[in-house]
Each structure stands twice: as C-alpha cells, then as structure tokens.
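Scroll down for the structure; my scribbles are underneath it.
Note that one protein chain of the assembly has been removed; the remaining protein chains are unaltered in position.
Note that the chains are named A and B in the order they appear, and that numbering of residues resets to 1 at the start of each chain.
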Amino acid sequence: MPTKNESITQELRQKARHLLESGQVAAFLGYTSGSVPMVMKPFVARKPEDAERLEWNSFCVLNLANYLPPLLRSFEPPRRPNDPPPEGPLPKVGVAATGCWSRNMVVQVQENQMERERVVIIGISSRGMVDRKKVLNAVNHAEITSVKEEDNSLLVKGPGLEEEINRWDVIRDNCQTCVHPDPVIFDEMIGQLQGDRDIQDRFRQVEEIENLSAQDRWQWFTSEIDSCIRCYACRNACPLCYCPTCFVDDSRPQWVGKSREPVDTAIFHILRAYHCAGRCTDCGSCESACPMGIRMRILTKKLQKDVLDLYGTEAGMSIQQPLPLSTYKMDDPQDFVLTESFKGEKK
Amino acid sequence: MLDNKDFSAWLSRLSDSHDIYGPKKTRKGMLEWARLEGGQLPDPEPGVPKSSIKTFYFPQPETLFEFSARPKKEDAFRLHEPSRHQNPRLLIGVRPCDARSVVLNSMPYQEDPYFQENRRNTFLLGYACSQGCSTCFCTWTGGSPVGQDGLDILAFLLEDGLVLEPVTERGEELLEKAGSARDLTRAQEQKVDEIRQKAPASLPEEMEPAPRLREKELMALYDAPFWQELSDSCINCGTCTFLCPTCYCFDIQDETLRGRGRRIRYWDSCMFPLFTLHASGHNPRGEKIKRVRNRFMHKLKYFPDRFGPLSCVGCGRCVRDCPVNIDIRQVMKELLAI
Partner (left out) sequence: MNDKAKNQKDWEPKIIAFLCNWCSYAGADLAGVSRYQYPPSLRIVRVPCSGRVSANMILDALRSGADGVLVSGCHPGDCHYISGNYYARRRFAVLKNFLEFIGIEPGRVNFSWISASEGEQFAEVAKEVTSRVKKLGPARHLVKEF
C-alpha cells in the first residue's frame, strides 16, 4: 500500500504532466527531493517529463506562493517600467497548494502581485509539515542520513542511530495549531477536503508570552533573536515580502543598521513581522527557513491574534474580503488612544 | 598527551592573558562558538559549529574609525582609531576545515590590515576530526580531517585526554606553558594513528577539482544550463554566504548618531540584489540566476583562476543549512562534467 503522500505524489505528477503536455501551463511549480534528508527543493517543471521528478512529502515546508509572482513575470515579454502591459493572454503556471499557501495566493491577488487566471492551482489538503529542528531535537542532534516516512511515523537513521518517531510529535507548531488546512482557492483537488480543524488553544504560544511581565517579554524577545545572523532567509522565504526595495536596504533614511548588532537586529525583526500584520497566514516558511532556529513565527502569530480579536478577520480567506489593515470601520476599537481614555475618565 | 584535567588547568592559566573561545551547545541544541572561562572545555561534539570562525577575523561589524560629528566641536570630523581588542584570542576545538579557511581568506586579504591584525592576534588549537559528517567534503577541496593548515596546534581527542601537536612556532610556545605533558602509551599512539588513517576514509573519496576547473573554459561554465534549475529553487537569502567560512565580501557604511560617527565594515552577500546595484540604478546582476551563478563561479572558478585553490573548504555548512537544499557538491560535479 502506498502511503498517503506517495499517492499524492503520483497524482500530482499525473496532473502536472497533463497540464504541461496539453500546453495549459508553461511550467509547474512543485517540490523535488535533494541531497539532504528532510530538506526539499522547490522545483519548476518546464517539460512534461520533468513532472516525474515532482515529489510530495511532509518536508515541503517553504511556501510555494513565494515563487509564483517572479515565475509568472519570467514568462512575460520583457518591458520597461513605463511600457504598457503586454496584450493577449499570458502563459500560465501550475502550482501545488495547501491551505496556507493558497491563502497567500489570495493575498497576492489582492495586492496585485499576480492574476488569479494565470495560475492553475492543484489543491492539497494539508496533514501538516514536519519541523526538521524538532526531529533533530528528538534524536538529540545526532547526525541523520536518511528518513523514511510512513503515514503516522518517521523512521530516522544515521550512524549508530535508528529511531521511529511519531509524526505528529514533530509537526511544525504552526501546522499543529492550523485551523484552515484546506486550500481556499483551487482548480483541481488531490484527495478530499477535510474541513476546518477545531483547535482550542491555537494562540497558546502567544498567550504564554503575553502573560509575562514587560521585562520578561523583552528578555524573551532579545534572547530569541540574539543568534540572528541577518541572512534574511525569513524575509526571502516569505510570500508577503516582495517590495522592490526592502526597508533594510533603504539608506535615506536608513531605518535599521545593516550589521549584527542587538538593536538593529531587534528593529529588523519588529518591522519584518509588523509588515506582515493582517497579511500573514502563519505558513511557517520564515521559521522553517531560519538557519539559526529563531522562532520569529510567534511574532507574526501575535499580530494574527490581535487582528482577529480586533477586526474579526484572517488574511487570505477570500479574494472578495479586503485585507484587515487596508480597510476600516467607523467604529473600530480605539481605547488605546490617549484622548479616548481621557473621555472615559471624565464620564 | 594531556589529560582533561591538565588541559583544563592549562586553559585556566591561559585565560588570564588570553580570551578563549570554543564550540558549546546552545540552549537550542546547536553547536556555536562561546567564550570559555575558568578552564571550561569545549563540547566534544562531532562536526563544525553553526557559525564559522570568520567572525573572529572578519567581525560583523568591524569599526574602521570613529569621529565626532558635531560641526562646532574642536575635533569635528577628525578621524581616530577605535580602541581595538587587546588580549590575544585562543580558539579551541577548531576543525581543520575552518582553520584552512583562514589561509584561503588571507590570499585576497593579504594586504588588509584589519584581517591580518586579527590573524596575528588569534591562536588556533584544532581538533582533528575522527569521523566525517554526511555533509562534509573537505577531501574534495584540498583539505583533510586531520589537516594542519592554518592551525597553531593540532589535537587528537582520546577518551581520557588529548594529544597535542604543535604546528607553528607560536603554537609551540603556547604548548610549553602547558607543563606536565605525559608520554604517550602504546595504545594511545595507536589510537592517534588510527584517526589519521580512518578519518579521511570516512569522507568522500579525494578528488582534485581545482586544477580541473582552472583548465575549463570560463564561458562554457558560465553558460551551463543547470544554473536555471538551481536558481529556480534559490530564495536568494544570505544563509550560505553568512555561514560560509570562505565568503569574505563586505560593504562599508558611515553611521552617525547623536553627534558621533563611525565607519563600519560589515558582511555583504552576493545573493542580495543591493550587492551590485549601481548608483545609476543599473544592476549588472539584477536577476536571481546571475547572483546564484556568481556565488558558485566565484568559489569554483574565479578564485581558483586567481589564487589556485577553490574558495571552499568543504565544511558543509551551506549544504546543511540551505533552506532549499542547494548543494555545492552537486554544482561541482555539474561543472566538472562540462
């Protein structure tokens, strides 16, 4: 019996091959395996036979939506900034998408980064992706040379190491607390939709920190980011980060110093996270890409929690629903405003 | 031969005059450079620490000079040297690949006073690797798990202590202060020999890519079709360059703040578009594929053409931590196949 992921792989290859053969898409964006266990390579199949290299497993941790807008642009005729847009239909790209990835595609459509018509989305309802760092912790950072995946377990091998790990125990934090595993937009599905998951403590990680004193929160924040090497893997793995000039590269004014100094690193992480407010789908790409094991996802999760509490919306649930921070209501909460609290006192 | 207690006592004595660093496990479980005090020993984990030792030679950032930025002050905009680190540094548990990176980086930095000053001020006590990791490939780049390049002292770890071999004169001077070294027993001698022989065998078979790559025609490598697929996966972050011991590119910036100013030199990465952006707005490496190609071409072709060896020591950090599994070993094979 093939495992669930093996069946998905088979079906994905078939669908991608068909899309490429029939000329419906110019390329198909998926994953292929590489040379290191538990790290998958995002892969662009450009010929029908490339489809056989596509693979699906629990290590597809980077958000494919991140690659879409530049990939789509690469199929457009070259033009200068002020040239009119090209006429006629442009080539399409196929892509595999889980719940959060599809929601990021919604955000990209809303923010005019791509057109819905130009992507053929093969939806996959997510069973959660594995956190490589959790697996490494589970084997006490011993060297791992191969990982075989079953539906509910991982068989991890290395020199002098052979261990079976329960799959759910090493699933990424964001996937464990994921409420919307189903793609919200798709053209075809592989497998069934599973419906929203009922998660009671989806913001537990955030609440734990909220309950600390201001001093302890600062302590937590600075010790979490102190190993940051400013490689910007978190930023570059994020489908929300597409500014032609990132604020870290601005020099007049220069918002943040460019080296590895505590205040600059802190400001980088604050602003990076804050720029994702109301847009982040908690896909966990940033955390998965970080070479230093920084849990910067808790920052964006906090923003997600507040936006949900204050405005009752989550990013990317539908193309029609505006992004929470690019809209407003007349009666939005404003007790945080000093002059409003004065009013309260006078009453 | 020093047992661990004597080794620790020696370090403890040295720590009066030296700042000592070595790899320690962090609370997140990864191995990272840490200050060792009071005779602390490094954690004897196999493999290289997360960061390379380049931070000690090529600090992130390095202040080149400082100045007062208050125009009305007497010394306004007069440059002065910052107070630099004075104590000599001793790095313990350096793996031979990392030590070799210092030798390689010294080639382009031959006349760089900051790098060379740090080099003079830093002593390296290396630990020979008894076993390669799956991401290690020093034997492909001209190194060896028991290599001495760049080290002052090479140590072989035994169960009850370590065998220290001086490599340089200044290493020998340091060792003289170690005192009570014991003679090797027969069994210990055998163990050291065993490491010397077995360690290289645990790694991929030796190959000499540098001379072969030097012979290749540059444009043929430049136009190779596989760059496209590589660039398709790359997210253009700086993980590989910042963790790499032999990536040495930098940028320079003046910072002013509350009436004071300084010029700093800090790490830059050829993966970032800003790296090559001209003031005119033109960017010769504006596309991702050009940046990805440049990193590998620099390490595997331009550097060997200019200096001889590859600009890679085979530590495997980029392989281990690349979020999208771009593997320089495969790039080497692809280039050699052309």
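What we mean here is this: a residue touches a chain if its C-beta (ideal position, glycine included) is under 8 Å from a C-beta of that chain, and two chains touch if they have at least 3 such contacts.
Note that the coordinates shown come from a computational prediction; the quantities given were computed from them, not determined experimentally.
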Residue of B:D112, B:E255 or B:D268 touching the missing chain in the full complex: B:E255
Contact set of chain B toward the excluded chain (per top definition): 63, 255, 257-258, 260, 262
Chain not shown, touching residues in chain A: 206, 209-210, 214-222, 247, 253, 255-257, 261, 263-264, 266-267, 270-271, 273-274, 277-278, 299, 302-303, 306-307, 310-311, 324-326, 328-330, 332-334, 336-340, 342
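To be clear about the criterion, only the chains that are shown with their structure count from here on.
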Chain A and chain B: spacing of chain centres that average the CA atoms, whole Å: 32
Complex contact set, residues of chain B against chain A: 25-26, 28-30, 32, 45-47, 50-51, 60-61, 131, 133-135, 229, 232-233, 235-239, 241-243, 251, 253, 255, 264, 266-267, 269, 272, 274, 288, 319-327, 329-330
Chain A residues within the chain B interface of the complex: 34-36, 39-44, 62, 66-67, 70-71, 136-137, 140-141, 143, 145, 158-159, 227, 229-233, 235-237, 249, 257-261, 288-289, 291-293
